[in-house]
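Excluded from the complex is one protein chain; the other protein chains are retained at their positions.
Each chain gets a letter, A and B, in the order it is written, and its residues are counted from 1.
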Amino acid sequence: MSSSLRRFLITRILLTIPMVLILVTMIFFIMRVLPGDPIRSQLGPRVSEEQADALRERLGLNRPLYIQYFDFLWDMVTLDFGTALTQGERPIRDELGERLPATIELTIPAIAITALIGILSGAFAAKNRKKPIDYSIRLLSIAIYSIPIFFMGLIFQIIFAVRIPILPLSGRMDTLLLTQFESITNFYVIDAILTGNWPALRSALTHLIMPSITLGLALTGVFVRLTRVNMIEMLQSDFITAGRARGIPERRLVYKHALRNTFIPILTLLGLQFAILLAGAVLTETTFSWPGVGRYLVDRIELRDYTAVQATIGVFALFVALISLLMDIIYALIDPRIRY
Amino acid sequence: MESEKINKEIAPTPEEVPEWLLDLDKVGFVRRLFLARKWYGGDWWFVAISAVLLLFFIIVGIFPQWFAPYDPRAEVGPSLLAPGEPPASYLLITPLESGDIRFRDISDRTNNIGFIIGSAASQAMREATDELNEDAPEGVRYQPRQQRYETLEEGLQSLADGEIDGFIASPEELGGTLEDFPTLQVVSTLREVGESGFIFGTNQIGQDILSRIIWGTRIALIVGLSSAVVSFLIGVPLGLVSGFVGGPFDRILTLLMDSLYSFPGLILAISIAAVLGAGIGNIIVSIAVLYVPTYYRIVRGQTLAVREELYVEAARSIGTKWTTILRKYIFPNVIPSVVIIFSVNVGDAILTEAGLSFLGFGLPPDTPDWGIDLARGQDYVRRAWWLITYPGLMVTMVTLSFSMLGESLSEILNPRLTER
Partner (left out) sequence: MAEKELLSQIRNLSVEYKTRLGQVSAVDSVSFDIYKGEILGLVGESGCGKSTMGKALMRMIQPPGKITGGQIIFQGEDIMTYDDNQMRDFRGRKVSMIFQDPMTSLNPTQRVDEHIIEAIQVHEPQVKIEEALKLAEKMIRKLGMQKRRMNSYPHQLSGGMRQRVMVGLGLVLNADLIVADEATTSLDVIVEAQLADQLKDIREEFGVSLLVITHNIALVAEISDRIVVMYAGHVMEIANVEPIFDNPLHPYTRGLLKSIPNIKLNDTEELYKMPGEPPNLTHPPSGCRFHPRCPRVMPICKVHGPDLTEVSPGRFVKCWLYIDHPEKESETIKVEA
């Protein structure tokens, strides 16, 4: 690694810190400063004031706000998120450790679907700009963008789980199989392969189909648009004209030269789209009763378990920052023009 | 050789070209839109179609009472009626010997009334009883006991034997069986036949789905438009100030906005909505926060670009008022983008609102709201597709109209994509 690249990476990583800090701070203050007492709403009205105070004492909530804030930041840094207030008061780190693999298992195929469909049809539309096929692709992509992701999921459920019951309605695995399923990594697909449990693998895969397609499709709308706009610009650039003048076939110009160069801006945009992906995951997980982080967050917000909520959102923030960092690094690696 | 040239065509004199057409950059963007029809045929139609759709939705949103056949909160029919399916009517059967009686005469607490297990007769009975209780004098309460039977024959037999006082069955269930029981008679109809049913069906508590989705338009538009207006009102001035003032203020604000921008909007909205509690105002605030950075970024960018340009420097140095700079240099450049963003923003806000209420954050539970209806419909996904399909389609169509408007506007107005 060249020293200039190293310098670039270090600056980039340093820049990520204030971003995460701001998000985490924002969450802390939203949860704590906005009206509403987490303890009261958590314990309900019937619990006496003494008991509430005792709980505050125990959680350190009676200390000054700024001390609590730094405490919270420290927890974030050490990745020790404390224990949840509800449902067994387990360490939040353990709970997230179980939920995170589920979310990742869902999002990876989703991203693959999005990238494949989105980039190809975006490039195709750009190549045929202003022709009927371009308008159709665009109309379709706006339509997909406008469908609430949970509605899409529910419609898939109605069609493929109720009307033509070929896929399971929800969950990660058949409950029967789950009782004797040995989970090592909490990535069910990987675990099933590791333990050689083929029926479980089959079940895990079939359960994965609908949620991941839903999430993936929902994101294609945005992606087609991004690819198309960037491709149109790219196709107007000089080196494409020059290539054409050299007799390079049109297909090669579009799908090799232009598309490869379009990847670079798209990649940065992909980093931004990651936020949409996470939001989409929350809704998809709710629709398909998928026990991931998104569903966990919603559950805990409903229970007003503010330690769990703070920690989860903090993890989300970390995730977003890390992905955007990762994208920038990949960008730097694949674009020969970047000078650090 | 010479003669050939004489016959050469005389070049036509230039036609009159309207001044404003010659310099497209000077044409206001509204007029450019009309010009666009020729050049962006498809997109122009997208704009036109979505504008018409939006007009329709807005009218529906303002005057839902003109369109909705029923009160969206009222139980107006039996529950879970499929679209178009008329509510089944039910007949009350009594022994001949009790003579000409009505339902009221046998709905005391001591009376027994039978029906077939699993039929909707129990509901018809409940409705009839409720109706009686509404007009009942003080202190009187109708509540006949229910007797469930496996088969119709069993029930009718026990009625004929005098074990129960009446039996409720639909004409379909009854068929010709009554002929085998000469001692029984049909005395009245519990629910009127001939109603045409509900075009989009009813939900699990018997509310009319059509009326609910029509009233849902109002909520969606209120939330979508107001939150977009709020983001606009915060984001645009912040962007202007930030771009103009520059310095550390600008840098800090930009960092703040970028962080906000990169965070999953829905999750932020959930947290805010959860803390603020249910209520339409809170929802609007939670969603408005998400879009502030978008306005901020575009307006700040434009302001910076304009500020860099010499002519503003010059304009400022000769003492032009900043309001003039705004009006003459900045607004013309940002208005097209802001219009596009606003349109997409409203669509997005409606989607986010639906998402929030689907997750159970936000509006009070009985609001006629698409997201809430979808969330409730999820419990009936196996039985009643219409609970999900119609509100979902409404969200999609309204969002689609707004996004299509924004997207096509941007295709027409985006200078990066326009050819000469």
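Definition applied: a residue touches a chain if its C-beta (ideal position, glycine included) is under 8 Å from a C-beta of that chain, and two chains touch if they have at least 3 such contacts.
What you see is a predicted model; the values in this text were computed from it and never measured.
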item: Touch with the omitted chain, as defined above, among A:11, A:51, A:241 or A:289; value: A:241
item: Chain A residues that touch the omitted chain in the full complex; value: 237-239, 241-249, 252, 257, 260-261, 264, 334-337
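Rule of thumb we're sticking to: only the chains that are shown with their structure count from here on.
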item: Interface residues, chain B side, partner chain A - complex; value: 40-42, 46, 255-256, 258-267, 270-272, 274-277, 347, 351, 354-355, 358-361, 371, 374, 377-378, 381-382, 385, 388-389, 392, 395-397, 399-400, 403-404, 407, 414, 416-417
item: Residues on chain A engaged by chain B in the complex (per definition of touch); value: 18-19, 22-23, 26-27, 30-31, 34-36, 130, 132, 134-135, 138-139, 142-143, 145-151, 154-155, 157-158, 162, 169, 225, 229, 232-233, 272, 275-276, 278-279, 282-283, 286-287, 297-298, 301-302, 304, 309, 313, 316-317, 320-321, 324
